[in-house]
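A single protein chain has been omitted; all remaining protein chains appear in their positions.
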Amino acid sequence: MKQLNVGMIGGGFMGKAHALAYAGMPMFFWPAPAVPHRHTIVDVTEELAKNAAMKLGFDHYETDWRKVVNDPEIDVIDIVTPNHTHAEIAIAAAKAGKHIICEKPLALGAEQAKEMLDAVNEAGVKHMVAFNYRRTPAVALAKKYIEEGRIGKILSFRGTYLQDWSADPESPLSWRFQKKIAGSGALGDIGTHVVDFARYLVGEITDVNAVTKTWIPERPVQTGGTDSLGNVKGGADVPKSPVDVDDEFITMVKFDQGAIGTIEATRNAWGRNNYLTFEIHGEKGSLAFNYERRDELQVCFSDDPGDAKGFRTVYTGPNHPYGEGLWPIPALGIGYGETKIIETYDFFKSITEDTVVSPNFHDGYKIEAIADAILQSAENSQWVTVAKELSEVK
Amino acid sequence: MKQLNVGMIGGGFMGKAHALAYAGMPMFFWPAPAVPHRHTIVDVTEELAKNAAMKLGFDHYETDWRKVVNDPEIDVIDIVTPNHTHAEIAIAAAKAGKHIICEKPLALGAEQAKEMLDAVNEAGVKHMVAFNYRRTPAVALAKKYIEEGRIGKILSFRGTYLQDWSADPESPLSWRFQKKIAGSGALGDIGTHVVDFARYLVGEITDVNAVTKTWIPERPVQTGGTDSLGNVKGGADVPKSPVDVDDEFITMVKFDQGAIGTIEATRNAWGRNNYLTFEIHGEKGSLAFNYERRDELQVCFSDDPGDAKGFRTVYTGPNHPYGEGLWPIPALGIGYGETKIIETYDFFKSITEDTVVSPNFHDGYKIEAIADAILQSAENSQWVTVAKELSEVK
Amino acid sequence: MKQLNVGMIGGGFMGKAHALAYAGMPMFFWPAPAVPHRHTIVDVTEELAKNAAMKLGFDHYETDWRKVVNDPEIDVIDIVTPNHTHAEIAIAAAKAGKHIICEKPLALGAEQAKEMLDAVNEAGVKHMVAFNYRRTPAVALAKKYIEEGRIGKILSFRGTYLQDWSADPESPLSWRFQKKIAGSGALGDIGTHVVDFARYLVGEITDVNAVTKTWIPERPVQTGGTDSLGNVKGGADVPKSPVDVDDEFITMVKFDQGAIGTIEATRNAWGRNNYLTFEIHGEKGSLAFNYERRDELQVCFSDDPGDAKGFRTVYTGPNHPYGEGLWPIPALGIGYGETKIIETYDFFKSITEDTVVSPNFHDGYKIEAIADAILQSAENSQWVTVAKELSEVK
Partner (left out) sequence: MKQLNVGMIGGGFMGKAHALAYAGMPMFFWPAPAVPHRHTIVDVTEELAKNAAMKLGFDHYETDWRKVVNDPEIDVIDIVTPNHTHAEIAIAAAKAGKHIICEKPLALGAEQAKEMLDAVNEAGVKHMVAFNYRRTPAVALAKKYIEEGRIGKILSFRGTYLQDWSADPESPLSWRFQKKIAGSGALGDIGTHVVDFARYLVGEITDVNAVTKTWIPERPVQTGGTDSLGNVKGGADVPKSPVDVDDEFITMVKFDQGAIGTIEATRNAWGRNNYLTFEIHGEKGSLAFNYERRDELQVCFSDDPGDAKGFRTVYTGPNHPYGEGLWPIPALGIGYGETKIIETYDFFKSITEDTVVSPNFHDGYKIEAIADAILQSAENSQWVTVAKELSEVK
């Protein structure tokens, strides 16, 4: 059984999720395309790195990511660091001939993403951007219905991503609220997942028209190095610092195939935890999905008999995409880990079979271009056409 | 017990709903402000009118609405006719000194609505526009929470009204698809209910930015005089005629108090029947409502204990607005009739107590102005500010 | 249009519901089988009776029900009094040749019910017992699916009726907690509705095995004459009196067609308001219903394609039972009133068409026999066979 050595840059929450995927992927998809071997992990201090290696099951640890990127034993570089570091690491990894999986959003903006895309194209390595939610089996099932024409031509798309972990003004100023590190706020952090859904399920977005809001203009400075996602409060005596990214955005979108839609994301929606949803209306049916109840896809077919028409609640399982590899019956339970396991499976398959996997850096770049257009639209209060040449970028 | 004689103009589906409300209101709210007496009903032919009188319990019937409007025995004129006739009847009724309740949308546009508003203002009669859904007890409860500050300053509003009764291209070209009769499509017919929710719960809308779509450009000509709401198909041999109104619209909105939002309505959402929803995020909590499950309001309070925070499903009953008059326990069941009974109660109370009821023609006019701005925005592809002077109109 | 004069005995909450049904039935079902005329209402004092007549729209009022029962102008006697008075009134009405609709449960037990059944049989009048919930359109749709064989042979039935209006120990000792007036507690008041569902949807119950509990052994004596359903608390200084009926029961049941099931009812289920549910599993599909969301029926068909199998949420409307008469699209909203309007329609149709309507006194009697068996089973801690001869009773 072929084995691929992984060098992981970063050891936080996303590192945990990826490490679980490396361990679990062959258990679910066997024979695996290749067995991921957790070779080396990088974190910012030796103590953190050593601890992460033990915790996440890596053989080695390192504090200098350049060493790992250039280590000839490493086949795959996995980038799970804050957004502002993605480009430098990815470009170096591409130059070193490594296959790359990079956490989302790909970059701080389209320009930087383009450099990354050029680098992987030039190097001829495999590349993936980790918009994992589209690998929820229920989302893949929606894609299957659409591709098979079972809901007809799509007329409209509504997507939301609502959270509340930072709705409290005392929630600390993590890197996710700093433009120089995160690029943007709710837009890049969570909104891009909805943009990924929209492109995956409906098609290319051509025009956007948006509003952004920063509801909490300053937050307590974060103490400690970890990304506490709102679970640690600042306290009254902690100095505050400005937030320079969006807490919320809404946008209208137009698709090249004629559909229209809205996309919204906020981290100020009390009671919504990970409310990543879409609703799609087609000429022959409708789809609805809510990640908070991710085992389920809602589908309505217009040609059902008149006295038995309505949304079906389909729990994904062996009869649905990726079902053979997952659990033996529906509703045993798809968790966050499974989305990452499937992502890893598809990425490794693209390496061993030399095929193109989606979403890749090309997708990541286009999503950055759309995100840039959303910010530009909000600033100018008008429709912005996503550059036509995008479709010509390879 | 004081009695008020009602002259009802129109005998279709809305006539039935209003008639039930007249019969039922005193049973629910006793002592009633005044007992509605179903005096005379008007329909277009003698046969229709006579039949409607028997069916809906009116003492008299008539085919000439002008006679009824000018009948000195009549106290209240109830307008339940297609949209294009509202203005003429209402203005005549106002001149005759009758109190007026008029189905929504108030008029074919803001200009016409302004004439109606001027007429009732001049006549000094009571006036109401029948946006009944805001009188769902769960919606009134949302208003109560907001007014009591229990969810804090509102940050965002999302409203939808999704239906599917005309999603089939064979669904006939009723008057609701003809601009000269309906004024607009999904916008006027159902979208204005969401606009009413937005103004009622959040505040005045200052700016809109919209897209509209007509998905089914022509439909079979309707045979028969009734408003079949999609339940009768045209058939292959029925000639088709163009639709000149919107099937769907989406709009971004800005509120004068600082919140932002989206409003969407479509009649092409397979599987959604009467999916009138809102979600509101405030600084201290959130609200969510779906008319398809209208007994329930979802509310989340940010100050709930950390281990027991989440949306509460509150079933409205005796402890909630209008609860004393309705049913003795929650979930016995609020239907469409109850919203109309409450509407009638509040309207009659405004007459007997000489107070102002909402939504009235002033609200109806503002909603028309917002609807006009939505259409204008969609045509011009840009933000439209709802005329500032609106707020000065009395 | 034929008119039938109604004499209503009782003017409380159920009187209101029935009065609304008399007013509304022809509006929904036109041409009506006969138009109900609210002729005379009876309450215990002249003041109450006079007030009820004005409020509920009756022409006359009376304090002596015998006068009304024997009034030759009256065609229909409607009994909406506490349980212990049903038998005497109904038997007198039958002897006077009136058609009778009686609130549920029919009597204080099977023996009394049998006397009522004998009386109506002897008199040859029409009779109905008002288990209205089976006339929820979604429940009638379940019946239709079952009769058409769409879920196959039924294997199991689970029914519950959970409420919380008397879960508070300070909730007053209304007549519903006194055996001599109510006959039994949760069993008669709400559990019999589930028994009615079971018989309607599955078939005759042959054996029961039950447990009953009285969780709150004494309650504050009720002040005032009205049935406040828990909305008025007794207060610390109000003397308490014993409860001698069940607060909760659970029972296993066996059906003559081979299915098994459980039925449960309690008034001590905090958070459940009117949680009247069933779930039915058949060889070819399943059904689930919850009255708290009464516009919906959940149905799963086993022969749906493997990748699109799951419960459908069907909102009842024009394509479903009684839909032609109700509202023009689904989810406009079925409330408590609609169940009573349909009940009245079917009852009046049985009178004018001289047919047998269900549930009638025969059903009411059988339900009493089953309720008696449940109490006996709980007392003896063993299975009780519902008397075989029941099936021979006419």
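Residue numbering begins at 1 within each chain, and the chains themselves are lettered A, B and C in the order written.
By definition in this document, a residue touches a chain if its C-beta (ideal position, glycine included) is under 8 Å from a C-beta of that chain, and two chains touch if they have at least 3 such contacts.
A quick note: this is a predicted structure, and the numbers were derived from the prediction, not measured.
Of the listed positions C:H39, C:R293 or C:K309, the one in contact with the omitted chain in the full complex is C:K309.
Across the entire complex, the residue among C:R176, C:R272, C:R293 or C:K340 in touch with the chain not shown is C:R272. Among B:Y22, B:Y161 or B:Y315, only B:Y315 touches the chain left out of the display.
When you scan C:Q222, C:S286 or C:N360 for touch with the missing chain, the hit is C:S286. Remark: the residues of chain A touching the chain excluded from display are 1, 13, 16, 19-20, 23-24, 26-28, 30-32, 35, 51, 54-57, 163, 165, 227-231, 273-275, 291-295, 315, 317-319, 327-339. Taking the whole complex into account, chain C touches the unshown chain at residues 151, 155-156, 158, 160, 162, 167-168, 209, 211, 213, 215, 248, 250, 252, 254, 260-262, 264, 266, 268-272, 279, 281-286, 288, 298, 300-302, 309-311, 381-383. Along chain B, the points of touch with the absent chain fall at residues 141, 144-145, 150, 296, 299, 301, 304, 306-315, 319-320.
What we mean here is this: only the chains that are shown with their structure count from here on.
Inter-chain contacts peak for the pair B-C. Per-chain Cα centroids separate chain B from chain C by 34 Å. The distance from the centre of chain A to the centre of chain B, each centre being the mean of the chain's C-alpha atoms, comes to 41 Å.
Shown for chain C are the residues in touch with two or more other chains, namely 315, 319.
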